[in-house]
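Some chains have been omitted; the remaining ones sit where they do in the full complex.
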Amino acid sequence: MKEIEISRVIIEQYGSKLTEHLENDVVIVGAGPAGLAAGYYLSKAGLKTSIIEKKLSIGGGIWGGAAGYNVITFEDKDILDEIGVTTSKQGDLYTADAIEFATALGYKAVTAGTAIFNVTEAEDIVLKDQIIKGVVVNNSAIRTLGLHVDPFCICAKHTIDATGHPAELVGMLKKRMPKRFPNELQEYFMDVETSEAGVVEKTCEVYPGLYITGMAVCDVFGLPRMGPIFGGMLKSGKKVAELIIKNKDKR
Amino acid sequence: MKEIEISRVIIEQYGSKLTEHLENDVVIVGAGPAGLAAGYYLSKAGLKTSIIEKKLSIGGGIWGGAAGYNVITFEDKDILDEIGVTTSKQGDLYTADAIEFATALGYKAVTAGTAIFNVTEAEDIVLKDQIIKGVVVNNSAIRTLGLHVDPFCICAKHTIDATGHPAELVGMLKKRMPKRFPNELQEYFMDVETSEAGVVEKTCEVYPGLYITGMAVCDVFGLPRMGPIFGGMLKSGKKVAELIIKNKDKR
Amino acid sequence: MKEIEISRVIIEQYGSKLTEHLENDVVIVGAGPAGLAAGYYLSKAGLKTSIIEKKLSIGGGIWGGAAGYNVITFEDKDILDEIGVTTSKQGDLYTADAIEFATALGYKAVTAGTAIFNVTEAEDIVLKDQIIKGVVVNNSAIRTLGLHVDPFCICAKHTIDATGHPAELVGMLKKRMPKRFPNELQEYFMDVETSEAGVVEKTCEVYPGLYITGMAVCDVFGLPRMGPIFGGMLKSGKKVAELIIKNKDKR
């Protein structure tokens, strides 16, 4: 019966994709703008890359623009041109349709080779000899319901915290290593001029094997937040990819 | 201040898009696979088209594949080739990555010209002289919270119910015209062979000014459901677009 | 790394078990006393059998005895002896520890060869040419959260509704075939003497390809309910197994 055939090919294809990506060059947690940009540039450079996303859909905070007005802004448009997003010049800013941007970026990451696992949540970190080796993941629906079920692991030479404002992976480190991360993980008041540059500049490897990108950078370094302007997110994602590409043979 | 500039261009651009699309050739309710396909083909043909989507993200039931195994299947791949989705032949079936398919389809619809309004919910229908003239919409977050707030209208010469399994617009008709829609709105047991063909064949104008596409067709005609095989959805979306293009000067 | 190895063998073993059981001789929905007993006897007879259970644990209504007093009763003890449950004679009744009974029964079913898929929910039926061919299933955590995700299918020559009081599969039939199932699906008032015999007697094939066992029988035929006495459940499970074994080559 065709019903059996459909079920079989889906389960087998997914199973292959998943077991093949238990070991990666890079695992990214969070499929928002910075995580997707990082995935795109890493995959384009030939690194085996997976993204873990706890929601059903990807795109993070892109879809709603500002307060649901689904338009977003940028200070320049180089990366947008590269990924094929239509822009409109408005004074000093470029605007784009939020849905076009979210879909273009996701499409580019996947077609470049990034494996995305949605409905999947990183609940902890794998740590060996003081080096982060990947993440402990679970079905996010099972987690949301509070069912008592064990996780499994998705490992990588390099792990990226692209979880946005909560900086979830760094938060897990801070909980067990409070002295190493003494500051509150929180973004600062809004100040666009300062934040757009700062978020890129501070993108870095924050602990052996763990990198931060996007709003997680603001949380870790207490940088100002920036609202519905997404250039810094893309550049931070690109920068973290470049850092890892440079380090790719380090581990 | 840049913060003011960003806020202003977003509010103005969205306001323009919205007021410009209060009158349309076609308004589609639901940004799932059939609705997005319809939007793509209608916009490509030059019809002014809007999609109303109550969720924050688009894509409907595509993202999770089957039970969260994010792979989907098709019986043929013509439309997939057209929208740029990578496929893999598995026996008689083609498989594709669910996230690649969702983003490719959304990207194609928007870049073809479809205006998508997410976080927006159709709560009723505009009806004049027994002809459907568009939908009554509201902010879906306000609706979900049960706040007592009036809606506004997005009108069109042709309205498409692409709401999927609940067939929401037809349900609103049925509630006030029980004799005209005497059957329960429900899909039938699963039977892929029957349903993939049936859903396309039965795509039609179900009431003056109102068309149905995708799973809404199954609900209205009691056709079998089909599970994670999406060819019928795309073809139904394409067919409803063709029907309207043919009728475009009728109203 | 051992973490990768553990993840890999679990995903592969589960994947094999699942794809192997997409086609079965028998699929049972519900891992309560009747469903587990049916699974045990069917597997013992060599039929390839799967059980779908939406909860995380199996055992259905066994664990809590009566009102949380975790002791249960039986009128005779033949099957209990067979599955290795300690009993105590109390007047005309036998009592057993609820937890011993639940674990013994589950253990026997699995070791006899039944494949149990927990956290998995039957959301619909596969129907071809008026014959039931299996069930449409999904991850029950995804379903409980209301995520919009497609199901897949687990098919079988014979399907058993062992869902207990709601008689869920028969309810799905009744919803689309109200004339064929005109009565309310509800158990009758409690009357142990009548019900213990009746539930076994009325265990049957209720629609081509679909059998009922356990409390689902009470619901379908309006038999009295019986409370914390479980002999009828076991005998009904055994009877449905025998009916199918007899019919095993019919489809």
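Some points to look at:
A, B and C are the chain letters, set down in written order, and residue numbers restart from 1 in every chain.
To be clear about the criterion, contacts are C-beta pairs under 8 Å (C-beta built on N, C-alpha and C of every residue); 3 or more make two chains touch, one makes a residue touch a chain.
Fair warning: this is a prediction, and the values are worked out from it, not measured in the lab.
With respect to copy number, the whole complex recorded in this structure file holds 8 identical protein chains, 3 of which are shown.
One rule holds for everything that comes next: only the chains that are shown with their structure count from here on.
Put simply, the C-alpha centre of subunit A and that of subunit C have 43 angstrom between them.
The distance from the centre of subunit A to the centre of subunit B, each centre being the mean of the chain's C-alpha atoms, comes to 29 Å. Taken residue by residue, subunit C touches two or more other chains at 126, 128, 139, 142, 147-149, 152-153, whereas all remaining positions touch fewer.
By the touch criterion given at the top, residues 2-3, 5-7, 9-11, 13-15, 17, 56-59, 63-66, 68-73, 84, 86, 88, 90-93, 95, 97, 99-100, 102-104, 106-107, 110-111, 116-119, 139, 141, 190, 192-193, 227-229 of subunit A touch subunit B in their complex. Listing the residues of subunit C that touch subunit B in their complex gives 124-128, 136-139, 142, 147-153, 172, 175-176. Chain contact summary for the complex, subunit C toward subunit A: residues 1, 3-4, 6-8, 10-12, 15, 18-19, 22-23, 56, 119, 126, 128, 133-134, 139, 141-142, 144-145, 147-149, 152-155.
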